[in-house]
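Just one protein chain is left out here, and the rest sit where they should.
Order as written gives the chain letters A, B and C; numbering starts at 1 within each chain.
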Amino acid sequence: MSYRVVHYINQFFAGIGGEEKADHKPEIREGVVGPGMALNNALGDEAEIVATAICGDTYFATDIEKAAVEVLEMIRKYNPDAVVLGPAFNAGRYGSACGAMGDAIATELGIPVVSGMYPENPGVEMYRKSMYIIETPDSARGMGKAVPAMAKMLLKLLKGEKTGLPSEEGYIERGIRINKFYEKLAAERCVDMFVSKLKGEPFVTEYPMPVFDRVEPNLPVTDMKNATVAIVTSGGICPKGNPDHIEASSASKYGEYSIEGYDDLTSADHCTAHGGYDATYADDDPDRVLPVDVMREMEKEGVFKKLHNKFYTTVGNGTAVASAKKFGAAIADKLKADGVDAVILTST
Amino acid sequence: MKLELHKVKVSKLAWGDKTAVRDGVLFVNKEELVSMLSEDERLAKVDVELAMPGESVRILPVKDVIEPRCKIEGKGGIFPGMVSDVETVGEGKTLVLEGAAVVTTGKIVRFQEGIIDMSGPGADYCPYSQTNNVVLLLDPVVDLEKHDHEAACRLAGLKTAAYLAECCRDCEPDRVDVYETLSFRESMHAYPDLPKVAYLYMLQSQGLLHDTWVYGVDAKKSLPTLISPTEVMDGAIVSGNCVSACDKNNTYVHLNNPIINSMYEHHGKDFNFVGCIITNENVTLADKKRSSSYSIKLASMMGLDGLLISEEGFGNPDADLIMNCWKAERAGMKTTLLTDEYAGQDGASQSLADSCPEGDACVTAGNANEVITLPPMEKVLGYPDEANIIAGGWDGSLASDGTITVELQAIIGSTCELGFTKLGAYTI
Amino acid sequence: MSGRVVLVTNNPRYLSNVTSIDFIDGSSWDVLVKVRDMVHGGCKLLSHPLYGNLRPYQQPFRSAILSLKSDNDYSRVDEYSLTLIEHALSVYRSCLDRLLLRGVLPPATEEDYAFMDMELMKQTLLQYDIFSEKGV
Partner (left out) sequence: MVKEIERAGLPVVHVCTIVPISLTVGANRIVPAIAIPHPLGDPTKPFEEEKAIRRHLVEKALKALQTPVTEQTVFND
């Protein structure tokens, strides 16, 4: 008897359509669809794709929690032994959907899940702790390389075989620490490493301390008088009552709000959702965090052309680097689409 | 300074009329030992039990483990400032009952003691599952103040360790290990082609009951200072800790510090090991800054090229470890760190409470939050209910059949930051 | 040491011995939040907020010693204090749903925790001269 596998793909890979079909509602079909064929071949006799779940990227991204539950319930009916997600390559929303599905399946069904993504896909940072994500090239041209590696990993997991290091198996490091017994005492390993470091020989630390990457600065704004400037904050400023329920810490979402018609933010209309500092001052006058009042003045004076009519907000408090990255990327996409030229980001 | 460790092998324990070692068996005169310990009026009841590797025995709550040693030649006595006078130790001859250990138990600060299983899966993680243990069950008099209780237990353990070795002082050793340290003047010029290195030895000192004693001085109240490795072998450093079991440095592991041993092995080949600097891990931030700066100042005065740093405990001491690391690196010394991790039961959390980019060479003794199931044992020495209270356990850790489900944190020495086990961790 | 020193704590055991105290009738989390606000306002931590070898779900009490700022100079947030308190909060946040609260343990055990908490702070309190063995 072979293992039963369900495959999850987006509307594009299902052949339904591109961006114009991205709001495609979740559905599930018997058997293989699209890249499932190659995957099924790679799985050989040991496992078989019994069904393919399909969902549009925009549909999924609009309400991730709701979409994940819907797709999960469809998958559950097929009683699978494992689920394969994507590969999503460098497609951000697709990757996030695969990640969210993997997380939900691992938690709810407790069965093996494997996905495939390009390391810079935001879905990686967000969900790499929840599942094995095979490293793929950045576009579908890498399908031929991605699928066999994903199939191999999946079979290993299905058979309960011991999985190796990221470099051996080709998955993206999950950031999970696993204990093991080494050949030597920790003291001996430490002195060995010390000797290597003293001699300038290569060594591998057993615990890499967190590191931070850098981005090259962009060119400055040359014509401020004709520029549209947007304001973004991690200080949690939102319309009074926090209509989208942005969490006070470890925020799982960001807010997008219009400031059309506002010359000044006051305690009557705005507040902070942030739980990471004493909110009294920001609640009394939200301009102290998001300077709408002076930005409007300067807009009127013609210092710059336009204050972007929407502001973006989230709570930087205890929010995972992965989430912050995801919010940043999504906000940047929208700002660019709206023709914004420069951004002022305020933090508490 | 030259110290010979005369090691007498102990592979079994038995009761006997006279405390002595014969053919690898350490016979213990229980009556004599109990009566000696009962002299301490802080203890209402004293009992002694024996536990050997492979037996279906669980010991909890364990406070400290000590190796029996005594001086047979040379200045001073074992555990100076504690059970002997404060004379400087570290030279001459010291008798070691290798393979034997004294284990003290007691409900001092109840959640800060540990577990030893003499067999089963827990034994793989615990260095003291492999030693032949003379277990002291110490009950204090009613309403004994906690510091007095801790001191009474600490003293009972050290006295027993000294007593056992003293009774065997005329034994022929199975092996003699020789350790030599040169005077400062000589060591600075020895091996001119090799890098000069030292060991920065961090001692738990967060507060009363979280203490380490050096020649009887509370490490918390002392500035960092120099110590010879052979002094450590003679018991100059004694644990007074009631902290998490997995990464408190027990007196046993101070005596047998595996970092010191390993550094001796590389001495003269890969580097010139010139000595140890001991420092503390206080709660007060000013103390942290002072101690780290002072330690690195000492290291700079010695003209060191490298410093190996070991930690004791987690959380607060992570700050000391990191300060020591970057201050040393910025003073031009290469560092390597030995720590353990608190990455959560799923291994997904941040392992250390602090970090710095200079800490690029780090060995860990494993994730203390990993959960382990310890099947029931036929015999429990101590108070099994403590499993529900112990750090690393939780209410419900102890099942009705005697099974205990705990984090490694509850097992004595399991993630020892002196590197006494083979455990480590890697990232998937 | 310039400026006034204060102990922020939810451990009632200190009330009779500490001369400068800000008692929080709440959880260990509440104490850390209060400390955070004070650090944001320019106060400086004098003790490490993650003292003791216990996880947030293992110890119901938390205490911190701070020096109060002498003026309203907000720009002087002490970076090291900030790093420490934000990190402590993140450690606590990661297990907020199983935080050990006061009043749920058997009184004798809770008393042990209270005692231990005070033991850990005592040296620092003595150092900053706001502790009296005889009581206040």
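Before moving on, here are some points about what is shown:
Operating definition for what follows: contacts are C-beta pairs under 8 Å (C-beta built on N, C-alpha and C of every residue); 3 or more make two chains touch, one makes a residue touch a chain.
Source: prediction; values computed, not measured.
The undisplayed chain touches these shown chains across the complete complex, A, C. Residue A:M295 is the one among A:I259, A:A273 or A:M295 that touches the chain not shown.
The set of chain A residues touching the chain not shown comprises 212-222, 224, 229, 232, 234-235, 277-282, 284-285, 287-291, 293-295, 297-298, 303-304, 314, 316, 324-325, 327-329, 331-333, 335-336, 340-348. Against the chain not shown here, chain C presents residues 37, 40-42, 72, 74-75, 77, 79, 82.
Methods note: only the chains that are shown with their structure count from here on.
The chain pair B-C and the chain pair A-C differ in C-beta contact count, and the higher one is B-C. Centroids of chain A and chain B (each the mean of its C-alpha atoms) stand 45 Å apart. One inter-chain figure worth recording: chain B and chain C are separated by 29 Å, centre to centre, where each centre is the mean of the chain's CA atoms.
Chain A and chain C have Cα centroids separated by 36 Å.
Of all residues in chain C, those that touch two or more other chains are 90. In chain A, no residue touches two or more other chains.
The touching residues of chain B, when paired with chain A in their complex, are 124, 195, 197, 257-259, 261-263, 265-266, 270-271, 305-306, 308, 310, 334, 336-339, 341, 343, 346-348, 350-352, 355-357, 359-367, 370, 408, 416, 418-428. Of all residues in chain C, only 36-37, 40-41, 86, 89-90, 93 touch chain A in the complex they form.
Touching chain C in their complex are the following residues of chain A: 249-250, 276-278, 318.
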